[in-house]
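In this view, the complex is presented without one of its protein chains, the others remaining in place.
This part shows chain A:
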Amino acid sequence: MNPEEAAQIPRRTTRSLASSSASTSNNASSAKVNSLEPLTINDLLVGGDPISLDELFSNFPGRSSQILEIVSLLGPLNTPMLPLFVYGGASTGKTSIILQLFRHLNRPLVYSSCRTSYNQRILFESILNQLHLHRKSSANGYSNAKRCERPSDFINFLREALTDAINNLKEKSAKLISGKTMAQGGIGNMIYLVFDNFQLVREWDKSSTLLPFLFNLYDLLKIPEVGLIFISNTSPDTFYSSNMGYVEPIPVYFPDYTDADIRKILSRNQADSKLYSSFLDVALRSFFRVTRQVDELSTAFKPLYEKYCEPLSDKRVFPNGDKDKDMKRKLFSHINPHITSSLNEIFKVSSHPSVEVENSKEANLKVNQRKLERREEIAKLDFHMSTSAKYLLISAFLASRNPATLDASLFDSKGGSHNRKRKRKPSEKVPERKESLEEELLMKGPGSFPLERLLAIFQCIVSVAEDSSDEDKQSGELMSDVLLQLSSLCNAKFIFKGRSCPIEGSVRYRSTVSEDLALKVARSLKFPLSSYLYKRT
């Protein structure tokens, strides 16, 4: 589709855009066009200052054998290669090493990530855009170079684009050879296609044709000047499908970092490396038992390291400043009680506590471990929800937790708390039945409920709240936007919406909040949640 056709398709515009005068929009677009130059083949290079192989080794500690392996598989300039499959765990440096390696080798690269190009069409069009050196701008209506949905079209377009680009490169290198002596050896005649996050392709629609197609791409194209590199988090055997086979690419494995490598990585860019390494001596071993991924470790260590360095500025602990001989031991004894609690928070991204909480925590610094834990349990809800959303969340939690038959006794029109005394006595259940009920709770998860039940419970709870509260500003407003609140709770994944079953009738919902969160929400509303919970034991 050429640009003229794209401009003629009627586009929906907003009122503001249509009302702005034509002259200003034209000026703006022409100004933009002038400021962006057209792309050349050099833009396919990774760019940046050239780096040497030694710099690459020092930038990526522990990866020298993988770097050398990839360099030898890629080969010297202008040699063909078979497709490569680079795989390894998360945050092992695959993408960054490949990109930096191409910066070092100075060869043209077409990079596409299967995470940002999240379906087949976008992947194809992004690759074609890069090969055609096409930049999306207002001049061409932000359209792609070619419209391409199917693999059959893609292979034809790709072949054309690659042949053009390769001829372009050949002309360039011919000019270089005939001109002055080559400064760095030129950028060669080959183009490399890199598919990152390839493991995501397995979950796309039409992946059963797309995967064999991409793996066989090298054979289908029959262009020796193309190199293919696939980067994935999972090993090649997770791509096997019963549908179709392909000749497997050559695997390159990136193992996770060892203890020593992680120390080197985390110690880079640290101001005081000796202090940091003594900190790592203390903390790394215990954290290493939980996770070995570099990104999680570095996020967890940052606040812990600050805590570790705290006593250094405290004159009471270190009267001699840095020259204290017992420095390590003192720092260790300071940090030790905090390590275990920090371990349990390792994956939590906590919001910043308010200043009052910080001050009170410092005052209780001498308190032992248990009290710290309990303090966290009664922490406040750290995000904001409107009152009606909170009531809706509680009613959803109750609807999932309690069996439907109990509703009548728990919620009568007045609220029901005074009916508790007349409720049936908790039957003495046989211990095995108790255990099996508990297991059922563990296994099956929260129950589902229809919309009517949720609204009925909500209405009961809200009427109780209105009765008990003196403020009458809440009286009409809580009911008005219930359905809107319900859909936003579904979007926030607090409530799951099931598919509508034609036999059962309406859609059924399921609450997914944990009991802790429900208790927190109830406490913020001063709602006695525990009196409404059906106790199975």
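The rule we apply is simple: a residue touches a chain if its C-beta (ideal position, glycine included) is under 8 Å from a C-beta of that chain, and two chains touch if they have at least 3 such contacts; residues count from 1.
Keep in mind that, in the parts below, contacts and distances are computed from a predicted model.
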Per UniProt, and picking from "Trafficking protein particle complex subunit 2 protein", "Origin of replication complex subunit 4", "Serine/threonine-protein phosphatase 2A 55 kDa regulatory subunit B" or "Glutathione S-transferase", the hidden chain is "Origin of replication complex subunit 4"
Options A:N119, A:N233 or A:Q459, residue touching the unrepresented chain
A:N233
Touching residue (missing chain; options A:I51, A:M81 or A:L284):
A:M81
Contact partner of the left-out chain, one of A:L73, A:L176 or A:A465:
A:L73
Check the options A:T116, A:N344, A:S409 or A:S531 and report the residue that touches the missing chain.
A:N344
Residues in chain A touching the chain absent from view
69, 72-73, 75-76, 78-82, 89-90, 150-152, 155-156, 209, 212-213, 216, 219-220, 224, 233-238, 244-248, 250-253, 255-256, 288-293, 343-348, 442-446, 496, 498-499, 510, 512
